[in-house]
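Only a single protein chain was left out; the remaining protein chains are all shown in position.
== chain A ==
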Amino acid sequence: MEVGQMQRRLAEYTKSLFMEGILDAQFLQLQQLQDESNPDFVVEVVTLFFDDSEKLLNDIARALDQQCVDFKKIDAHVHQLKGSSSSVGAQRVKNACVAFRNFCEEQNAEGSLRCLQQVKQEYNLVKNKLETLFRLEQQIVAAGGSVPMIESSF
(Lines give C-alpha, C1' and ligand atoms only; values in the text may rest on other atoms or scores of the structure.)
Protein backbone atom coordinates (compact mmCIF):
# COMPACT_ATOMS: atom_id res chain seq x y z
CA MET A 1 0.00 0.00 0.00
CA GLU A 2 1.45 3.34 -0.94
CA VAL A 3 1.71 6.30 1.40
CA GLY A 4 -1.22 8.28 -0.06
CA GLN A 5 -3.53 5.30 0.41
CA MET A 6 -2.31 4.79 3.97
CA GLN A 7 -2.90 8.44 4.76
CA ARG A 8 -6.43 8.25 3.40
CA ARG A 9 -7.08 5.11 5.43
CA LEU A 10 -5.82 6.85 8.58
CA ALA A 11 -8.00 9.90 7.91
CA GLU A 12 -11.08 7.70 7.44
CA TYR A 13 -10.30 5.70 10.54
CA THR A 14 -9.79 8.81 12.66
CA LYS A 15 -12.99 10.34 11.31
CA SER A 16 -14.91 7.20 12.28
CA LEU A 17 -13.76 7.49 15.88
CA PHE A 18 -15.26 10.97 16.09
CA MET A 19 -18.44 9.97 14.30
CA GLU A 20 -18.94 7.06 16.69
CA GLY A 21 -18.44 9.38 19.65
CA ILE A 22 -15.44 7.42 20.91
CA LEU A 23 -13.31 10.55 20.73
CA ASP A 24 -14.39 14.16 21.07
CA ALA A 25 -12.88 17.53 20.20
CA GLN A 26 -10.56 17.41 23.18
CA PHE A 27 -8.47 14.79 21.35
CA LEU A 28 -7.86 17.32 18.59
CA GLN A 29 -6.30 19.60 21.18
CA LEU A 30 -3.81 16.86 22.02
CA GLN A 31 -2.87 16.62 18.37
CA GLN A 32 -2.36 20.36 18.25
CA LEU A 33 0.12 20.03 21.11
CA GLN A 34 2.28 17.68 19.05
CA ASP A 35 5.03 19.29 17.03
CA GLU A 36 8.75 19.00 16.24
CA SER A 37 9.73 19.81 19.82
CA ASN A 38 7.09 17.38 21.12
CA PRO A 39 6.86 14.71 18.41
CA ASP A 40 5.38 11.96 20.57
CA PHE A 41 3.08 14.05 22.69
CA VAL A 42 -0.14 12.26 21.82
CA VAL A 43 1.25 8.77 22.34
CA GLU A 44 2.84 9.82 25.64
CA VAL A 45 -0.29 11.41 27.01
CA VAL A 46 -2.49 8.55 25.85
CA THR A 47 -0.10 6.03 27.40
CA LEU A 48 -0.35 7.92 30.66
CA PHE A 49 -4.12 7.75 30.31
CA PHE A 50 -3.96 3.95 29.79
CA ASP A 51 -1.73 3.48 32.86
CA ASP A 52 -3.89 5.73 35.04
CA SER A 53 -7.11 4.12 33.90
CA GLU A 54 -5.99 0.56 34.39
CA LYS A 55 -4.91 1.35 37.92
CA LEU A 56 -8.17 3.13 38.69
CA LEU A 57 -10.30 0.33 37.23
CA ASN A 58 -8.41 -2.22 39.32
CA ASP A 59 -8.82 -0.09 42.45
CA ILE A 60 -12.55 0.24 41.81
CA ALA A 61 -12.95 -3.51 41.24
CA ARG A 62 -11.09 -4.24 44.45
CA ALA A 63 -13.17 -1.76 46.41
CA LEU A 64 -16.40 -3.29 45.11
CA ASP A 65 -15.14 -6.70 46.14
CA GLN A 66 -14.88 -5.78 49.81
CA GLN A 67 -17.31 -6.97 52.46
CA CYS A 68 -18.05 -3.39 53.34
CA VAL A 69 -17.99 -1.33 50.18
CA ASP A 70 -16.52 2.15 50.54
CA PHE A 71 -18.60 4.10 48.04
CA LYS A 72 -16.87 7.35 48.83
CA LYS A 73 -13.56 5.86 47.80
CA ILE A 74 -15.08 4.45 44.63
CA ASP A 75 -16.66 7.80 43.82
CA ALA A 76 -13.25 9.45 44.21
CA HIS A 77 -11.70 6.94 41.77
CA VAL A 78 -14.52 7.43 39.28
CA HIS A 79 -14.16 11.16 39.62
CA GLN A 80 -10.47 10.90 38.76
CA LEU A 81 -11.18 8.66 35.79
CA LYS A 82 -13.77 11.13 34.56
CA GLY A 83 -11.22 13.92 34.79
CA SER A 84 -8.53 12.10 32.88
CA SER A 85 -10.83 10.66 30.22
CA SER A 86 -12.33 14.10 29.59
CA SER A 87 -8.83 15.57 29.34
CA VAL A 88 -7.82 13.22 26.51
CA GLY A 89 -11.15 13.25 24.72
CA ALA A 90 -12.23 9.69 25.55
CA GLN A 91 -15.88 10.71 25.41
CA ARG A 92 -17.62 7.38 25.97
CA VAL A 93 -15.43 6.54 28.94
CA LYS A 94 -16.24 9.94 30.41
CA ASN A 95 -19.98 9.42 29.88
CA ALA A 96 -19.81 5.97 31.46
CA CYS A 97 -18.21 7.59 34.52
CA VAL A 98 -21.08 10.05 34.80
CA ALA A 99 -23.58 7.18 34.97
CA PHE A 100 -21.39 5.40 37.50
CA ARG A 101 -21.53 8.30 39.93
CA ASN A 102 -25.28 8.00 40.33
CA PHE A 103 -24.96 4.43 41.57
CA CYS A 104 -22.20 5.43 43.96
CA GLU A 105 -24.42 8.13 45.36
CA GLU A 106 -27.22 5.58 45.84
CA GLN A 107 -24.70 3.19 47.43
CA ASN A 108 -25.90 0.57 45.00
CA ALA A 109 -23.30 -2.21 44.79
CA GLU A 110 -25.01 -4.21 42.06
CA GLY A 111 -25.57 -1.16 39.90
CA SER A 112 -21.99 -0.11 40.50
CA LEU A 113 -20.67 -3.47 39.36
CA ARG A 114 -22.69 -3.19 36.17
CA CYS A 115 -21.37 0.32 35.65
CA LEU A 116 -17.84 -0.85 36.18
CA GLN A 117 -18.31 -3.39 33.41
CA GLN A 118 -19.66 -0.64 31.20
CA VAL A 119 -16.71 1.66 31.91
CA LYS A 120 -14.26 -1.19 31.33
CA GLN A 121 -15.92 -1.96 28.02
CA GLU A 122 -15.69 1.63 26.86
CA TYR A 123 -12.13 1.86 28.09
CA ASN A 124 -11.08 -1.28 26.23
CA LEU A 125 -12.76 0.01 23.12
CA VAL A 126 -10.98 3.37 23.10
CA LYS A 127 -7.69 1.67 24.00
CA ASN A 128 -8.07 -0.71 21.09
CA LYS A 129 -9.02 2.06 18.68
CA LEU A 130 -6.19 4.37 19.71
CA GLU A 131 -3.63 1.57 19.51
CA THR A 132 -4.82 0.89 15.98
CA LEU A 133 -4.61 4.59 15.19
CA PHE A 134 -1.02 4.77 16.41
CA ARG A 135 -0.15 1.64 14.42
CA LEU A 136 -1.53 3.21 11.25
CA GLU A 137 0.52 6.34 11.93
CA GLN A 138 3.65 4.29 12.47
CA GLN A 139 3.12 2.49 9.17
CA ILE A 140 2.95 5.80 7.34
CA VAL A 141 6.09 7.11 8.99
CA ALA A 142 7.90 3.81 8.34
CA ALA A 143 7.01 4.12 4.67
CA GLY A 144 8.60 7.57 4.61
CA GLY A 145 5.35 9.53 4.73
CA SER A 146 4.13 12.14 7.18
CA VAL A 147 1.03 11.90 9.33
CA PRO A 148 -1.48 14.42 7.98
CA MET A 149 -2.91 16.98 10.38
CA ILE A 150 -6.56 16.29 11.02
CA GLU A 151 -8.97 18.74 9.44
CA SER A 152 -11.34 20.72 11.57
CA SER A 153 -14.42 19.94 9.53
CA PHE A 154 -15.09 16.61 7.95
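The rule is simple: contacts are C-beta pairs under 8 Å (C-beta built on N, C-alpha and C of every residue); 3 or more make two chains touch, one makes a residue touch a chain; residues count from 1.
Here, contacts and distances are computed from a predicted model.
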Any idea which of "pyruvate dehydrogenase (acetyl-transferring)", "Glutamyl-tRNA(Gln) amidotransferase subunit C, mitochondrial", "UTP4 small subunit processome component" or "Response regulatory domain-containing protein" UniProt assigns to the chain that's been left out? "Response regulatory domain-containing protein"
Based on the whole complex, identify which of A:Met6, A:Ile22 or A:Val88 touches the chain you can't see. A:Val88
Mind pulling the chain A residues that touch the left-out chain? 18-19, 24-26, 28-30, 32-33, 41, 45, 48-49, 52, 75-76, 78-80, 82-84, 86-89, 97-98, 101, 149, 151-154
